[in-house]
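Have a look at the structure that comes next, please.
Here the complex is missing a single protein chain, while all its other protein chains stay put.
Labels run A, B and C following the written order; every chain starts at residue 1.
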Amino acid sequence: MRSIRLPGMYLREEDLRKLVGVIEYTPRARYSYSAGQALSEFLRGLREGRILGRLCPSCNRVLVPPRVYCEHCYTQTTEWVEVPGTGRVESVVVSYIGTARERLEKPEIIAVIRLDAPGYGRDSFDFAGLFHKLCGVTEDDVKSGRVIGLRVKPRWKPLELRTGSILDIECFEPEVVESERA
Amino acid sequence: MSVPKKFRLEDTIHVKGKIEVEKYVYTPGVAGLKLAEALIDGRMLGIRCGDKILVPAKLYCPDFTQGEIVEVKDPWIVEAYTVIYEDMYGRRLEKPQIIALVRPENSLGGIIHYVKTDIEKIRLGLRVKPVFKPREERRGLITDIEYFEQLE
Amino acid sequence: MVSYVRVAVIGIGYYGFKPSVPDLSFREMMFEAAMRAYYDANVDARRDIDVFISCQEDFWEGIAISDEFAPEPIGGVLRPTMTIAGDGLQCIGQAYMIIKSGLADIVAVEAHAKPSDIESIQEIYELSLDPQVRTLNIANPLFQAGLDATAYMRWSGARREHLAIVAVKNRSRGLLNPRAPHASKISLDMVLSSKPVIYPLTRFEIADFTDVAINIVLASEEKAKMYTDRPIWIDGIWWSTEVGSGAIEWHDWGRMPSLRLASREAYRQAGLSNPINQTDFAEVEDRFSYIELLALEELGLAPGGAHRLLESGFYDANGSYPVNPSGGSLAVGLTLEATGLWRLLEAILQLRGEAGGVQLRDARRAIVASWRGPPTYTSTVAVISKE
Partner (left out) sequence: MRPNIYVKDKVAIVGAGLTLFRRRLLETPRELAWEASKQALDSAGLTLKDIDCIVIGSAPDAFDGVHFKGEYLADGSGGFGKPTVRVFVGGGTGVMIPIAAWWHVASGLCKTVLAVGEEKMSHAYPHPQGVFAYIWDPILERPLGPNLIWIFALEMARYMHVCKASKEDIALVSVKNKRNALDHPAAQAAANITVDDVLKSEVLVWPVQLLDISPVSDGAVALVVASEKIARRVTDTPVWIDGVGFTLDNTHWYNRDLSYPRYLEYAARMAYKMAGIERPWKEIDVAEPYDPFDYKELHHIEGLMLARRCEAPKLLREGYFDRSGELPTSPSGGLLGVGNPIAAAGVMKVAELFWQLRYEAGARQVKKPVHKAVANAWGDLMQAGTVIVLST
């Protein structure tokens, strides 16, 4: 295969503009996703400023986000449990780009939060967790590696602005503000 | 579920969403580029596969050999047709659309297009020919053909 | 060398069969169906099932990589789980191969549909057409059905009345089936006097959408006998694609070579030489009225012409060869990629004697045939039996 010229005709953006027979098409693919039993309750909880999980009766793990089944034990979860919302930063990054790869004016800090709730199995490979933005830390904090392991808590939007969405949590923020600690 | 399911519609949340990029820009392809140039010229292309000619022109034949691109000529005949009165949401059209699969008489395959005739007159085997848009409006797409019209 | 391993269905489960299931997410519906199927098969999802297959398409789900959501609700987390972007019956074919290859003894196949979550189903159908065809802005993306119907009517001699009889037969039959939300008591006059939607089809002759989740558990012969005393055997299954959906112009209009080719191989595997005499009934594609008749022709189940036999009552539930005793798609609905799977489900219930109001008297062997619908020309055919 090495020496043969491979098929494929490369087009630069400007070549494309010169071509005839190019078709432009605007797609329309709209949905109304049913949140279902578990997530509907979870979203209602967020509106009330509570983070709700489901208890697995088999492994005693609390599932956040909640589902009606524990995927490891494959049993139905039985009870709603409110978790405190506090936890530790499991991983954290700084995003300089938006959804369509455009540069952001102000970088965003994104984290995986391991919540204070029982996880699955002894090594806790699976834990109750959320994926959200992080406030109250700087880019440099993140890059220095100091943020992983940091204790955090949710910062809620004012009650009147909450809509029953994951965005009812504005972000997670350090439990102890740096200046207070000093 | 051992917890009773909530059953009131107001207890369940529905979240709006989509899968939409701003737009898709489809390149015409190798055969499609030749076809596009021909359409602008007011011509139609097929490919020769063995002793048959298939329309529209593609890069390859059903046996996977590369086809030789050839021009096809009128007249065309209606191989299959339908009339669209309503869309999938149940909205009636103001003017029904007569859609047909038309193929050049001596070729296989064909193209899907509008046929301009009375609904009573459309039938299988009807002989038709393409009516092209004015040259300056052609863009190398099958819509460069405005419709097919019945041959006298 | 074809493997000697026989493959059986050992468990079935479903949830839904309603035009809309607003209270559950698609994942919760998948769980409900899976839980029922595993209970029926008496298997432990986490211990006994070797491979899990989900059948779905991104734009039906509204998620760009919908495979992500497959494993959790069906018990497939950290197990061999994969997705086939195809009709549910085609996935049964994949499971059949996986078991015959020796890779797995027990396979769970899942398909679900939540068309009630889709707000722009017409535009999504449009997105499945070749971009060149889309430029025509045809008002109804199901136009292919009309083209095929007129071409079929010409060569077969079937008239509009014959197509209407299919709608009357299936929609009325569905009144006896609790899984048929679109059943209704209609008359031939009602169909013939209603306005066409896609000529020659009226709205009674075009199937409507239904929400459902279905799970079917398959096993090798050895395992099947351990788990159940009423296995339903897959004697043969095959699928075929005539042309790509981007090359529909090259389709043989008015015919369905994909059903023909798929059925011939399925019959060969099952050892059928005269299918109409060697099977007792069929669940076949009927998302449009004409396709039931065309399918019967292509499946070799219409000696002397499907429309003539239909007229004589041959295909009625109490006729010589019942076709779509469930009520078919015209009564049960279209469940996106789960469509082929419920056809199989209905046939299994018949063979098990669990079909309730639609139960046939002597059902031992059946043909199940499903087309993936426009703009595809892909079909799957299965032969199943209880002995």
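The rule we apply is simple: a residue touches a chain if its C-beta (ideal position, glycine included) is under 8 Å from a C-beta of that chain, and two chains touch if they have at least 3 such contacts.
Small disclaimer: the values here were computed from a predicted structure and weren't measured.
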item: Touch partners, limited to displayed chains, of the chain removed from view; value: A, B, C
item: Touching the absent chain when the full complex is considered, from C:G62, C:P115 or C:P231; value: C:G62
item: Of B:K18, B:R92, B:K121 or B:R135, the one touching the omitted chain in the full complex; value: B:K18
item: Contact set of subunit B toward the excluded chain (per top definition); value: 15, 17-19, 21-33, 59-60, 62-64, 66
item: Footprint left on subunit A by the chain that the document does not show; value: 1-13, 16, 19, 25, 27, 31, 33, 35, 39, 43, 63-65, 71, 90-101, 110-113, 119, 125-133, 139, 142-143, 145, 148, 165-167
item: Missing-chain contacts mapped onto subunit C; value: 1-3, 50, 57-59, 62-65, 67-72, 76-86, 90, 93-94, 96-98, 100-105, 124-125, 127-128, 130-131, 238-247, 250, 257-258, 261-262, 265, 372, 375-376, 378
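The criterion applied here is as follows: only the chains that are shown with their structure count from here on.
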item: Separation of mean Cα positions, subunit B and subunit A [Å, integer]; value: 43
item: Subunit A-subunit C separation of Cα centroids, rounded to whole Å; value: 38
item: Residues within subunit A bordering two or more other chains; value: 23, 25, 27-37, 39, 68, 76
item: Touching two or more other chains - residues of subunit C; value: 22-24, 59, 62, 117, 131-132, 135
item: Subunit C to subunit A touching residues, read off their complex; value: 21-28, 31, 35, 44-46, 59, 62, 71-73, 75, 77, 114, 116-120, 123-124, 127, 131-132, 134-135
item: In the complex, subunit B residues that touch subunit C; value: 5-7, 9, 11-12, 14, 17-19, 24, 26, 32, 54-56, 58, 62, 79-90, 92-93, 97, 99-101, 108-114, 124, 141-143
item: Subunit A - residues contacting subunit C, complex; value: 23, 25, 27-39, 67-69, 71-74, 76
